[in-house]
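Below: the structure, in structure tokens.
Here the complex is missing a single protein chain, while all its other protein chains stay put.
After this line comes chain A, so read on.
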Amino acid sequence: LSLSVESDQRLCGELRKHSWSGIPREVRPITWRLLSGYLPANMERREQVLKRKRDEYFGFIEQYYHSRTDETYRDTYRQIHIDIPRTNPLIPLFQQPTVQEVFERILFIWAIRHPASGYVQGINDLVTPFFVVFLSEFVEEDVENFDVASLPLDTQRNIEADSFWCMTKLLDGIQDNYTFAQPGIQNKVKALEELVSRIDEDIHNYFKRNEVEYLQFAFRWMNNLLMRELPLRCTIRLWDTYQAEQEGFSHFHLYVCAAFLIEWRKEILSMVDFQGLLMLLQNLPTIHWGNEEVGLLLAEAYRLKYMFADAPNHYKR
């Protein structure tokens, strides 16, 4: 793997292939920078690009961050400011003032540079995997309890800038999830419903009979890319694959959601009413999940995609 990391365009395909089934912790930061399209595959240009991008980000901060108190941006900033303490509230790392300031800057700069959507709740979650992975380069084991302020300032700044750019790349691919009326999400929830009706009629009909609508539970699955349904370590593993896929976040995610729903088939069909179903669907018990469960989920999603993407309707289970 390390060989392919140090390689050209052709080997970048190799990198995707190897990353699909999970990236080893040690090479994950560099691999994510490459797969997200932030770093060029070309070795000679990497250092230069990295320096330019990091400088560019801090240029934005210098130029725009003070405007957070201006009339135009005050509401955006206030919303972000209220939301940051509520981002992963149970993980100590995210309660550190240093870290909260990093998130505020990243989200504020992203928001004002993307006025078509602006900041929408849920986007705050999308910074965290990048931040944790880039931080993990400098932490031996327990990232979730690490004191970020103990790192040299330069290192802190690099992590911040890299998180900003990788998140930006990710959001470029799913921006219609967050524009007015969130058409991307509406469409994906409809697509999920359509897909499930073909894959598993029992679940689909059971929802219909109990008046459960897909939007009632799957809105969050799309808006937060399942991050609210899974422990952070699982999201990171999931994103190895999403970044290895060509349209992982925007397209493959749909199949992962379908596989995720069907994973709970037995529990779903054992619920006796609407209330039971909703309570289950918004609190799915994944707390013990790890790489193995995510691996199986992804394999099932891959199978579904292979069998049902653009397949004719008669191609049922």
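Just so it is clear, a residue touches a chain if its C-beta (ideal position, glycine included) is under 8 Å from a C-beta of that chain, and two chains touch if they have at least 3 such contacts; residues count from 1.
What we mean here is this: contacts and distances are computed from a predicted model.
Peer 1: Pick, from "AAA+ ATPase domain-containing protein", "Small ribosomal subunit protein uS4m", "Ras-related protein Rab-2A" or "Glycosyltransferases", the protein name that UniProt gives for the chain of this complex that is not shown.
Peer 2: Its UniProt record gives the name "Ras-related protein Rab-2A".
Peer 1: Of the residues A:Ser36, A:Asn158, A:Asn223 or A:Gln243, which one touches the chain left out of the display?
Peer 2: A:Asn223
Peer 1: Determine which one of A:Ile61, A:Val120 or A:Leu171 touches the chain that has been left out.
Peer 2: Only one listed residue reaches the unshown chain, and that is A:Val120.
Peer 1: Give me the chain A residues in contact with the hidden chain, please.
Peer 2: On the side of chain A, residues 79, 82-83, 85-87, 89, 117-118, 120-122, 124, 178, 180-182, 209, 215-216, 219-220, 223-224, 228, 273-275, 278-279, 282 touch the unshown chain.
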